[in-house]
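Quick one: the structure is below, questions incoming.
Every protein chain of the complex appears in place save one, which is left out.
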Amino acid sequence: MLNFIVKRLFSGLVVLFFISLVTFIVLMWIPGDPALLSLGTDATPEKLAELRESMGLNLPWYEQYYQWLTGFLVGNLGNSYVFGEDVFTLLVQRLPVTISLAVLSMAIAIPIAIVIGVLSAIYKEQWIDYIARSVMQLGDAMPQFWLALVFLVFFSAGLGWFPVAGFTPVEEGFFASLHSILLPSIVLAIGQIGPLIRIIRSSMLSSLEQDYMLMTSVNGFTKFRSIGKYALRGAIIAPLTIIAMQLAGILGGAVLVESIFALPGLGRLLLMAVEQRDLILLQGIVIFVTGTVVVVNMVTDILYQIVNPMIRFGGSHE
Amino acid sequence: MMNRLLHLENLNVKDTHNHELVKGVSLDLYEHEFVGIVGESGSGKTLSVKAALHLLPNDLGVTFEDSEVLGKSIIDLSDHEKRRLIGSGIGFVPQNTVAFLHPMIKIKHQIGDAFIYHTKANKKEALQKAEELLVKVGIKEPKRVLHSYPVQLSGGMKQRVNIAMALMTDPKVIIADEPTTALDTVVQKQVMQLFNDLYTNDGVSILFISHDLKIVKRFCNRIYVMHEGKVVESGYTSEVFADPTHSYTKKLLRLIPSLKSGRTRRLG
Partner (left out) sequence: MSKLKDNKLLVFGLILVMIVISICVVSFFYLPHDPNAMNTSDRFQSPSIEYLLGTDQFGRDIFSRIMVSSQYALLIGLVSVTLGSFLGLILGAIAATSKGFVQSILMRIIDGFMAFPGILLAMMLVAVLGKGLWNAVIAIAIFMVPVFARLSYSLVLDQKNNLYVKAAKSYGASKGRIIFKHILPTILPRLITQFSASIGSAILIESSLSFLGLGVQPPDASWGLMLSESRQYTLTYPFLAFPSGIILIITVLGFNLIGDALNDSMVKRRASA
């Protein structure tokens, strides 16, 4: 158990290190001259030299990487060229919007996916199952930006149920804030629901085939009771890990959704960084987002081990 | 004539590809009997017993002429009555090899479920009864076992818990499906002794499925021999062993030479 945690932490750290290296190499090395890339070809030589100096480009690459990495560890991500502000500050400013979007969309997607996934497993090969699987396929095939566009046209512009654009901070009222991100969250939720239903359905199907389900029939329990207590309990743990993996997808979707609904989140910031070729800012966002994904995955993997009594006490599956 | 506790007449089971898995099997279990069903795996013994308890999945084609449980014809009963009759009247002890105990639920949260469900007793009464039964099946630290997950228990302990669980509703019949496979010989003996005690001291009738001729010979007073979905021979144990009529039974007996020498030992 402890062994596993140490191993998992170590492999997580290796992945983090690798990500930082790749990000550094891709953004600082491949472009040739990042300063030139940021300023464009019409930059004056003085300005270029100044930016090179401030970006530390005159040092050898490994020293640049070392400085960047140590800076990163103390929260110093450098200065955004476009905004002229500290990247870390920019991230912190934009974070609430994206976190609210991610949390709300999960809060919408998970319960719905559990209900649909469980029902489609219980009524396998019946109409509920067919509908669930169609929803799944359609959810997978529908581009989120398109869905966002269509929802905007219908629910915001057409019916006027939601604001067309913009974010209301929590300080101006919880429900007003919720209202401003509800529609984008629903769009994000629809994007996640396919994979979620898939994993919950298959986990539930395998639980229903387990021998403890035979015992519930021997004991004469109703279907409701045997599913409610025994089948669900056996099905609920495996999907935990996939929910963490969804995070990468949500953050990716947030880029598109934020851009369409004009929400000032990380995704918009990222798009600006790419459009303006603000490499320092881009680097900060990439490291932050992927780092979050890695850490969350690591934590859920460890939690999974702790929550699951078969692993906690058994050390191995029987 | 003693009370007939289980009765199954002319059972046929077909799988989804229309292969016959069980062909015309009839079984009976009377009060105060210890009956064995012997046969190799795939002979249809587990299927037949599951059919008697109406546990087979719907996609198998199951037909029979008559099926009685505890003196009641199963065809006349509603779904609810069927569940109540079987759930409270019959205890089932499964093979030990797989997860019949729910791996994610502590023993104390599953052992009393059937008892609470069928007798409307509360949780405290159920736990008390479970503790007594665990002691009875030879568990020395019942409290610790109750607070454990199945994975924390050894194979023998788990099988004792399975037996205690089957006894919770004070059933008249225990059906045991290969309950001693995957147990080492010492534990195997202890578990068999437990069944024998239940049979002799508590008057529980036992239907015992096994491929182990030695055990069957020692404990059962009547047996059915199954082969390729059919009952090829049945009768009192001593008679079948002394004078097998079917070629398959003869072959079976020849495979275990030690049986001949063990014949003089006491019969269960």
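Chains here go by letter, A and B, matching the order in which they are written, and residues are numbered from 1 within each.
In the analysis below, a contact is a pair of C-beta atoms (placed from the backbone, for glycine too) under 8 Å apart; a residue touches a chain by one contact, two chains touch by 3 or more.
Quick caveat: nothing in here was measured; it's all calculated off a predicted structure.
Q: If I'm reading the header right, one chain is hidden. Which shown chains does it touch across the whole complex?
A: Its contacts among the visible chains are A.
Q: Considering the complete complex, identify which of A:Val22, A:Val92 or A:Ala176 is in touch with the unshown chain.
A: The missing chain is touched by A:Val22.
Q: Per the definition of touch given earlier, which of A:Met1, A:Leu59 or A:Val153 contacts the omitted chain?
A: A:Val153
Q: Could I get the residues of chain A that touch the absent chain, sorted low to high?
A: Residues touching the hidden chain, for chain A, are 11, 14-15, 18-19, 22-23, 26-27, 30-31, 37, 125, 137-138, 140-146, 149-150, 152-154, 157-158, 164, 248-249, 251-253, 255-256, 259-260, 270-271, 273-275, 277, 279, 282, 286, 289-290, 293-294, 297.
Rule of thumb we're sticking to: only the chains that are shown with their structure count from here on.
Q: Could you please state the distance in Å, as a whole number, between where the Cα atoms of chain A are centred and where those of chain B are centred?
A: Those two chain centres are 51 Å apart.
Q: Contact residues on chain B for chain A in the complex?
A: It comes out as residues 53, 55, 82-88, 90, 92, 94, 98-105, 113-114, 117-118, 148-149, 151-152.
Q: Of all residues in chain A, which touch chain B in the complex?
A: For chain A paired with chain B, touching residues are 210-212, 214-215, 217-222, 225, 229-230, 233-234, 237, 308-310, 313-314, 318.
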